[in-house]
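Mind having a look at this structure? Questions to follow.
In this view, the complex is presented without one of its protein chains, the others remaining in place.
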Amino acid sequence: MKGAMTSPPDRPPPTRRIFLVRATQAAGVLAMGASGVAMSPAAPASATPDSLQAAIRTVVGSAPLRDGKVTLDLPPLAENGNSVPLTVSVDSPMTPTDHVRAIHVFNEKNPQPHVMSAVLGPRAGRAQISVRIKLNDSQKVVAIAETSAGDFWTASADIVVTLAACVEEPS
Amino acid sequence: MSSVLVNAPRSARRGDVIEIKTLILHPMESGFRAGANGTLIPRDIIERFTCAYNGVEVFRLALSPAIAANPFIAFSTVATETGTLVLRWTGDNGFAVEETLSIAVE
Partner (left out) sequence: MNRRQRSAASRTAVAALAAAVAVTVTVALAQTPPGTTGDARRSGYHDMGPALRAMQDDDSANPAMLWVRDGEALWNRRLGAAAKACADCHGSAASMAGVAARYPAFDAQLGRPVSLEERINLCRTDRQKAEALAGGSRELLALSAYVALQSRGRPIAPPDDERLRSYVAAGEALFKRRLGQLNLSCAQCHDDNGGRRLGGALIPQAHPTAYPIYRLEWQGLGSLKRRLRGCLVGVRAEPFADDAPEYVSLELFLMRRARGMTLEAPGVRP
């Protein structure tokens, strides 16, 4: 079908595109190619806040999660969810006795909540990692740092993901 | 064909924190995407990245399908001694790529 859009990875059934058409009609702006997203009945449901919490618990266990020490750098708006730059840095001296042991990132709405887990130590010198992630929708992203003392610190950020226009059919 | 791009200093002073930036060509096919005929495209991702400094692992990353295609990974390590950094990406379908960097530390 002409005018179909490519489905970026991890994109769930295209309910959001239908929504986009309706919303934009009201707003008097436009949505192109809102039809014809290849959609699979087999596509899994997206992660929910519940499965996000469950995934976080597999890492944290029953330990308390505290806000602070972690900085999650994520643009407030992504022009395309296929590749969103993300940097996590943690306030830590990174000494043999006081350092960050691991940095984890989770998201709320992709089919799978886990994004990445980095294992580091005092030899990193600095508790910081940058990657690029896929986000299938506007959502919350959560970063968690695990320290050598066994504490867990966290930060989260909300991001708006817009759709690309003028995309080709998948070839 | 080369498919890796690594940026790291070739020399450093002992104790400096150096940043290593890497890019690698890879589709990171999530396994959650439907192809043209409606069936899921099989997962094909890099699952793990490691950096060993003179044989000792100093950094490790576990990647899920939510990491973008052509993964960019930037991390840091302390320049401790002259030697080599071995970067290794491994994943589905036997994917394994290794890149060795040398660093002079004074």
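Here the chain labels run A and B in written order, and each chain numbers its own residues starting at 1.
By our rule, a residue touches a chain if its C-beta (ideal position, glycine included) is under 8 Å from a C-beta of that chain, and two chains touch if they have at least 3 such contacts.
Note that this is a predicted model, so its numbers are computed, not measured.
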Checked against the full complex, the residue among A:S83, A:Q112 or A:T154 that touches the missing chain is A:S83
Given A:L52, A:V70, A:V141 or A:L163, the one touching the chain that is not displayed: A:L163
Of the residues in chain A, which ones touch the absent chain? 2-3, 6, 8, 13-14, 17-18, 20-21, 24-25, 28-37, 39, 75, 77-80, 82-85, 162-169
It is residues of chain B that touch the chain not shown, namely 1-5, 7, 21, 23-25, 27, 68-70, 72, 74
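The working rule: only the chains that are shown with their structure count from here on.
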Please compute the C-alpha centroid of chain A, do the same for chain B, then give the distance between them in whole Å. 20
Residue ranges of chain A in contact with chain B within the complex: 7-11, 38-44, 82-85, 87, 107, 110-112, 114-126, 128-135, 170
Going by the contact rule at the top, pick out the chain B residues touching chain A in the complex. 17-18, 21, 28-30, 32-36, 38-40, 53, 56, 58-69, 71-78, 80
